[in-house]
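Removed: one protein chain of the complex. Kept in place: all other protein chains.
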Amino acid sequence: MSAAPILQIEHLSKQFRGLQAMSDVSFTIPAVSITSIIGPNGAGKSTLFNLITGYLPPTAGGIRFQGQLIGGLPTNRIAERGIARAFQIARPFRDLSVFENVRIGALFGKAGPRDVSATTDRALRLAAIAHLAARPASALTVGQLRHLEVARAIATRADLLLADEPCAGLNPTETAAMIEVLREVRASGVTVVLVEHDMPSVMEVSDRVLVLDAGRLIADGLPQDVAQDEKVIAAYLGSPEADDA
Amino acid sequence: MHLIAQTLVDGLVLGGIYALSAVGFSLIFGVLHVINLSHGILVLIGAYLALIFSQALQVDPLLTLPLVMAVLFAAGYPYQRFLIQRAVNQSGLGSMLLTFGVALMLQNVMIWLFSPDMKSITPGYAFASFRVAGLTFDAVRVSALVASLVLLSCLAMLLKFSALGRVIRATAQQTMAARLCGVNVPHVYALTFAVSAAFAGAAGIVIGIILPFSPADEALWTLNAFVVVVLGGVGSPAGALIGGLLLGIVSTLTAQYIGPAFPNVTMFLLLVIMLLVRPNGLLGNAFAASR
Partner (left out) sequence: MRRHHLLLVLGCAALLAAGPLALPPFYVRVGQMMLYSAALGVAWTILGGFAGYASFGHAAFIGVGAFAAGLIEVQFATLPPFLALLMGLLTGGAVCAILAAAIAYPILRLRGTFFAIAMLGVSHVCAELNNNVDALQGSLGLNFPPVAPDSVAPEAFFYELYLFAGLAVLLIAWRIRQSRFGAGLLSIREDEDTARMLGVPTERYKRAAFIISAILTGMLGVIYAHSLGYITTDSVYRDDTNLNLVVFSLLGGMGTLFGPVIGAGLLVFITQVILGRLLDFHLFATGLLLVILVLAAPGGALGFIRGWRRRRVQVPAE
């Protein structure tokens, strides 16, 4: 994984009134990899995603995507650059069919409409929901909706997919299917960043793991190394020494 | 100087009445998240009932208050529970369209019953007035303002201290938690609506003694209530009071210094400025529910 970085986070901070949600976090994400961001509740994982996708403006620091600063751009402009997000709590367009949901991703997203139907079909197949294309989105199960989120996101021709807990609450079969989809997405040339709580999935799928705690980056490395990192274990168990680290 | 003081006093009087007329709308929106477009017609029903009762019983219109409030309370409960609640379960616009439909029907009924003409309630002291520090106070307007403030305080106390008020506030803040604690949510919603309807009726009496009214006014009173809620914030008598007073003062200042024909224009400009500058209302959170 020595490819050029696709995403560079530089001294990123975010403050909500009194709360320091993110302080001076820096890291880079190499292209075409799967990186997992883990950490206890309130560690700043969702804030990080919200900052990258333009939901929230950063208080300080920069976000560089493919070498260009994107921090503070409106959400739709960031999507046009090639970043897409799949939500944990799926937000499908309920009154539309699965096909139409994904097609809207293909119509918009990066660089406008090109090969819309081919892109749509590819995204449906990649996310393994081609057989559901005609169903109304409101008729899908929770697991299927997660696949739809991924399909719609990659239909935007995004180069970077941010996936919000794609495996949370899924049963083992569904989890295995989702992991397979994420690998397929990477194989198609898309960089994936996950926020995930489900440790076995993280260990299985990730090329690299970042650990956030209380808005700081406390570990960054290969999955097996991070799993044995003392600071990480302390952060998860809440030991007092970790606070000084 | 004297003119502006008199205008401000008139504005405060009008504002108190606007506040009372909007508080029911605000409560329903805050607790049930329903935009009650039949609010204006409930206000007018209050005014017409006061007219009938005060003539039939030969009493001061303000004395018909308990009776009018009781009638509207009794009508409001089933209206919410059996009609509006079913529309709420449908979709976002459902409850709004249903209440609009009811407003049209009732407006038509009132035209049949009372004719489309302007009516007014004239208490015995209609033309009395007194002067304090060079400012003129009509007896009617002062009694209307006092009645408004007393009623608003009563509602504030009811919400703050009574068991019903606690349940209403709890349901508004955490519907699911309230349900888990054994609160009968549909019952509370219906009671909240009934209380709101009763206060709308009370507002109708107060409006009736200072302004002429006709069935076609209902849209005006609904729109007024909406503006008051946007200005002051949702769900509390205090928000309604602030929004109402602001609207009252702006209306009278406009009528005095810009022209009597433009109260809606300034009201709307105020609304737009408010939405741009402070989209959550002066107090509370006016727009979370719409987002």
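Order of writing sets the chain letters: A and B. Residues in each chain are counted from 1.
Operating definition for what follows: a residue touches a chain if its C-beta (ideal position, glycine included) is under 8 Å from a C-beta of that chain, and two chains touch if they have at least 3 such contacts.
Note that the structure is predicted; figures quoted are calculated from it, not measured.
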{"item": "Among shown chains, those touching the left-out chain", "value": "A, B"}
{"item": "Touch with the omitted chain, as defined above, among B:Ile52, B:Met96 or B:Val183", "value": "B:Met96"}
{"item": "Candidate in contact with the missing chain, chosen from A:Glu10, A:Asp24, A:Glu80 or A:Glu204", "value": "A:Glu80"}
{"item": "Among B:Val13, B:Ile35 or B:Ile121, the residue in touch with the chain that has been omitted", "value": "B:Ile35"}
{"item": "For chain A, residues in touch with the removed chain", "value": "53, 74-76, 79-80, 84-85, 87, 91, 93-96, 100, 103-105, 107-110, 113, 152-153, 156"}
{"item": "Contact set of chain B toward the excluded chain (per top definition)", "value": "35, 83, 86-87, 90-94, 96-98, 100-109, 111-112, 219, 223, 226-227, 259, 261-262, 264-265, 267-268, 271-272, 275-276, 279, 287, 290-291"}
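Here is the rule we go by: only the chains that are shown with their structure count from here on.
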{"item": "Distance from chain B to chain A - Cα centre to Cα centre, in angstrom", "value": "48"}
